[in-house]
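Missing here: one protein chain of the complex. Every other protein chain is in place.
First chain written, first letter: the chains are A, B and C, and each begins at residue 1.
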Amino acid sequence: MKINIRNEGEVTIVDLEGKITIGEGDVLLREAIHELTSQSDPKILLNMARVAYMDSSGVGELLACFQAVNEQGGTLKLLNISTKIKDLLQITQLLSVFEYFNDESNALASFG
Amino acid sequence: MKINIRNEGEVTIVDLEGKITIGEGDVLLREAIHELTSQSDPKILLNMARVAYMDSSGVGELLACFQAVNEQGGTLKLLNISTKIKDLLQITQLLSVFEYFNDESNALASFG
Amino acid sequence: MTTPHSDIVYVEMQFSTSLAILDLIQPITNRICEQLGYDSDAQYWIWLATQEALNNAIEHGNKMDTNKKVQLKVTVDAGEFRITVKDEGDGFDLSKVPDPTKPENILKTSGRGLFYMKSFMDQVEYTTENGTTVTMIKRLQEQTP
Partner (left out) sequence: MTTPHSDIVYVEMQFSTSLAILDLIQPITNRICEQLGYDSDAQYWIWLATQEALNNAIEHGNKMDTNKKVQLKVTVDAGEFRITVKDEGDGFDLSKVPDPTKPENILKTSGRGLFYMKSFMDQVEYTTENGTTVTMIKRLQEQTP
């Protein structure tokens, strides 16, 4: 997986590209988020437009990131999740846990 | 395998693209050559620039084509064979059997 | 459908415990899915279930021990796509696996693999004898999820 990090005002956009599965992408994602949560009150937008595949480990990783950011008093939201990732979250009752957007500017505005 | 046929004067150039292996490409190539040998004195230039892979069946197919064209009083020559195909022909003493070229206009000129 | 001549109806694989093999197995299940006429959505979910089963065999079953082997069997019979994954682990008690959709488990960072397998396949069965064997069946032309 490739990770690119950009800042838009107070929000850090993390562009993910590739797969989030066991042994691929999961550790990279965790490290990137760990880095970002060293600052206080982190505002993170995970752009998943180019995440083609995710398994249960990926879902777990997403939750771990979400919780790490929350513990730091921050917010993590999702951008551009595919129908399939939506399905994965939906059937495990997780879709309502995450705030997600299909439009970057709407997402950025939501951080207030 | 994809086959494209073009005419340059008296010469028919057969552009091959893909693999010539058992079950793939071999039959297509045979049919194309069969078609072309229905005319008398066929002059055929097999352009192998885009043949990425060939096995022993492919080599056999090449020979079968060569012989079918010869029987018809025609000529079959090769264009742009890769180093690897050259190796395959070389070690089975076949490189001297075929006339081959790296340049289309030289090849066309050679048909006289 | 392609001709029966070129159809793949049976593939059995045994490999040393390694996650690296997953990328090499996916084209095999995809190829059989295409052969059976599944669309790309169904292919995606069948592969997801297969990957979850393989992950579990590698991680929980063989505990990443490279001396142990994982066996995968994919067969097509009477329009049924059957995928079997076997490891050399200690087995486990299926009845003790928590339901990830219960409120107290929803936010856990693991424990969803089996649930996904059951969601996307028509049938999932476990036996634990000399390791764990999971058999998953997908019947022809039912689409998931």
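As a convention for this text, contacts are C-beta pairs under 8 Å (C-beta built on N, C-alpha and C of every residue); 3 or more make two chains touch, one makes a residue touch a chain.
For clarity, every value in this text was computed on a predicted model and none was experimentally measured.
Engineer: Could you tell me which displayed chains border the chain that was left out of the figure?
Structural biologist: The chain that is not shown is in contact with B, C.
Engineer: Of C:Asp7, C:Asp41 or C:Asp122, which one is in contact with the hidden chain?
Structural biologist: Checking the options C:Asp7, C:Asp41 or C:Asp122, the one contacting the hidden chain is C:Asp7.
Engineer: Tell me which stretches of chain C touch the chain missing from the display.
Structural biologist: Residues in contact with the chain left out: 2, 4-16, 18-21, 23-24, 27-28, 31, 64, 66, 69.
Engineer: Which parts of chain B are in contact with the chain that was left out?
Structural biologist: Touch set of chain B with respect to the missing chain: 21-24, 53, 55-57, 59-61, 63-64, 67, 84, 87-88, 91-94, 97.
Everything that follows uses one rule, which is that only the chains that are shown with their structure count from here on.
Engineer: Taking each chain's centre as the mean of its CA atoms, how far is chain A from chain B in angstrom?
Structural biologist: Computed from C-alpha means, the inter-chain centre distance equals 54 Å.
Engineer: Can you check how far apart chain A and chain C are, centre to centre, with Cα atoms defining each centre and the answer in Å?
Structural biologist: So the centre of chain A lies 27 Å away from the centre of chain C.
Engineer: Where the centres are mean C-alpha positions, what is the separation of chain B from chain C, in Å?
Structural biologist: Going by mean C-alpha positions, chain B sits 45 Å from chain C.
Engineer: Pull out every residue in chain A that's touching 2 or more other chains.
Structural biologist: none
Engineer: Considering chain C alone, which of its residues make contact with at least two other chains?
Structural biologist: Residues of chain C never touch two or more of the other chains.
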